[in-house]
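Excluded from the complex is one protein chain; the other protein chains are retained at their positions.
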Amino acid sequence: MSHHKVEVRDLRFSYPDGHEAILKVSFTIFHGESVGIIGANGAGKSTLLMLLMGILFPDAGEILVGDTHLTRKTLPMIRQRLGMVFQDPDDQLFMTTVHEDVAFGPRNYQLDEQEVEYRVVEALAQVGIPHLIDRAPFKLSGGEKRAAAIATVLSMKPDILIMDEPTASLDPKSRRRVMGLLKSFEHTKIITSHDLDMVFETCQRVIVIKDGLIAADGSVEEVLENQQLLDDCGLEMPLSLQNCPNCGASKQVTQ
Amino acid sequence: MHMADALISPAVGGTMLAVSAGLAVYSVKKIKDDMDEKKIPLMGVMGAFVFAAQMINFTIPATGSSGHIGGGMLLSILLGPYAGFLTMASILLIQALFFADGGLLAYGCNVFNMGFWTCFMAYPLIYKWFTRKGLSAKSISWGSIIAVVIALQLGAFSVVLETLASGKTELPFSTFVLLMQPIHLAIGFVEGLITAAIVTYVWKARPEILEKAVLGQALGNISMKKVLTGLVIGVVVVGGALSWFASANPDGLEWSMERTAGTTELEAPDGVHQTFSDLQEKTAFLPDYTFKAPAEAVEQEGAAEEAEGTWPAVDPGTSVSGLLGGTMTLVLAGCIGFVISLSKKKGSNAAV
Partner (left out) sequence: MKESIHQIRLLDDLARRPIPINRLHPLVKLLTTVIYLTVAVSFGRYEISALLPLVFYPVIIFSLAELPMADMLKRIGWVMPFVLGIGILNPVFDHQTVSLLGLTISRGWLTFLSISIKCILTVAAGIILIATTGIDRLGAAMRMIGFPRIFVLQLLLTYRYISVLGDELARMIRAYSLRAPGQKGIKRDAWGSFAGSLLLRSFDRAQRVYAAMCLRGFAGEYNTGNIAKINSRDLRFLAGWGAFFVIARIYNVPLLLGSLLTGVIK
C-alpha cells in the first residue's frame, strides 16, 4: 500500500524576506497513520503544510507522495490524493451555498453531474450536516462551517487528509463532534494543532517542530508525556495529562 | 453618481449596455490571454473589500463632513485595468440589484461612467505617467489625486450627457453641468486623497503587492494604439451625444430666449433634429426624442381638451377620462394585490 505514503526528505525553505522557516525536516508517514504535528507559534508547522500541498516549493529537499515526486508537473495529480482543510473555514467556503462548495472539487475533475450530486450528498452525510446542503455559508455556526469545510475536501475522495488547526475556535460540543469525525475517518491524517488534548485523543504519532527542525518524532504517549521535551519546545503537556492542581498527584494514564 | 432607470431612455440604456458589455468581454479576453484567471479570487475579495471600504466614513479635516471612495482607481492600481474594470462592474451590479443604487437598464451607463474612465483612461494615462519613474509617496499621491479627479469629471460629464440624451429632464445643459462638475471636483479630490493614502500605506507595508501589479499587468500590454482607439471611441461617443443634446434640447436656448424675447416658443426643428423626429415617427418605441410635438400640441390645442392618446401626448394625463381611468387602474391594482395577500393568509391558516 505504498501509494498512500508521504515521504519528506531533507526539506529546506526560506521566505522571500529571509525568514528561514524550515531548516531540515525529514519524516515518512505511512498509510492509515494519524499524525499530529505540534510546535510553538512560528515553529514552521503551517509552512510545512503548505510545502506538502505544493502551495510553496522547497529550496532544497524533496517530497514524495506515494512514489511520485512533488513537482510543478505532478502537482495536479498529487493534489487529487491530498485534501487540505484550512484553519479558517471561510477561506475554504468561497461559494454561495454549501452545495456549490462541496461540488466545486468534483466538478473540477470533470465528473458528470450525477456523480457530483452523489458525492456531495455522501460527503455531507459523512460529516453529519446533510440538512445544510442549501445553506449559505454566512448562516453557519463555527462548528457547522468546520464540518462543511471538511466535506468540501471529502467529496474529492482524497487518500490523505491534511488539517490545519481543525478544532480552533470551536465551542466544546462542536469540538467534540469534530474530534469524533476525525476518529471515524480511515484516511491517512496529518493534523497540526495547538489543542494537545485533541491530538492526544485522535493521533497515534506526534512530530514536534521547533525552529524549523524536528525535535521529536514518536508515539503519542512518548511525546506528550515528556514534560521536559514539551517545555523545551515552547509547549506544555495536554491538560488531561497534567498533574492535579490541588494535590499535585500525577494522573494515571489509562487508555 | 449612480444613474437611475427613471432618468434613462431605452436607447441610451441599451447603447451603454452594449458598450459596457463590449468592454467587459474585451477585459475577460485580456485576462485569459495573460493567464490572469488566477486573479479571479483576488478580484472577488478585492471587490468585496471596495464594497466594504465604500462604507467607511473618512472624516475630512476642518469640514466636519466625510468622504467616501468609489474604488475604480484603487482597483486598477491593485489589479490592473482589466481586472479592475470587471471587479468594478460586479460591485455595481450588486449595488444595483440589492440596493437599487443605480438601475438595471442604467447598469451599462454606470459601469461606463465609473469603470471606463478610471480603469481605461485615467489609470493608464495619468497615474502610470506620474509613477513612470517609480513609486514614491509623492508620485503616488499626485498620480492618484489627478487621475481620480479627472476620471470623476469625465464620469460626471458622461452622466450629464446620458441624462440629456434620454430627455427625461427639463434641466438645461449648462445648469446641469454647473451642478455636477464642481460637486464631483470636490468628491474626486477627496477620493484621490484617500486612494493615495491607502496605496502609500500598502506600498510601505507590502511593496511587493504593488510591484507585482505593475509587472503583471502592463501598461506594456496596453499598446498605445489601443489607448488611442479608446480615446477615439470616447470622442465619438461624446461627440454623438453632444449633437443629440444640441438638437434635442433647445431648452438652454429656450430658457435664455424666454428671458430675452419673452417667448416660450420652441424653435422649429431643422437638420439633424428633423431627421431624428422622422426616425422617431417610424420607430414608435423611442418617443423621447420628439421634442417639438409636445410644444406644438399644447400650442395648437390650447388648454388641454380631448385627448386621443395621440402620442406623445400631454393630454391623456390631463383630461377627465384620463384621470378617471388612471384612478380606476390604481384602485383595481390595489384590490387585486389585497385579494392575493388575503388568500395567501387564508391558505396558510388553513394549512395549520
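The first chain written gets the first letter, and so on, giving A and B; residue counts start at 1 in each chain.
Here, contacts are C-beta pairs under 8 Å (C-beta built on N, C-alpha and C of every residue); 3 or more make two chains touch, one makes a residue touch a chain.
Quick caveat: nothing in here was measured; it's all calculated off a predicted structure.
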{"item": "Touching residue (missing chain; options A:59, A:90, A:171 or A:232)", "value": "A:90"}
{"item": "Sites on chain A contacted by the missing partner chain, in the whole complex", "value": "50, 53, 55, 76, 79-80, 82-84, 86, 88, 90-92, 94-97, 100, 103-105, 107-110, 113, 116, 134, 136-139, 152-153, 156"}
{"item": "Residues from chain B at the interface with the omitted partner, ascending", "value": "2, 4-10, 13-14, 24-25, 28, 31-32, 35, 37-38, 40-49, 51-53, 55-61, 66, 78, 86-87, 89-91, 93-94, 96-101, 103-105, 163, 167-172, 175, 193-194, 197-198, 200-202, 205-206, 209, 251, 255, 258, 264, 285-288, 290, 294-295, 298, 303-304, 307, 309, 311-314, 316-330, 332-334, 336-338, 340-341, 344"}
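As a working rule, only the chains that are shown with their structure count from here on.
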{"item": "Interchain centroid distance [CA atoms averaged], chain A/chain B, Å", "value": "49"}
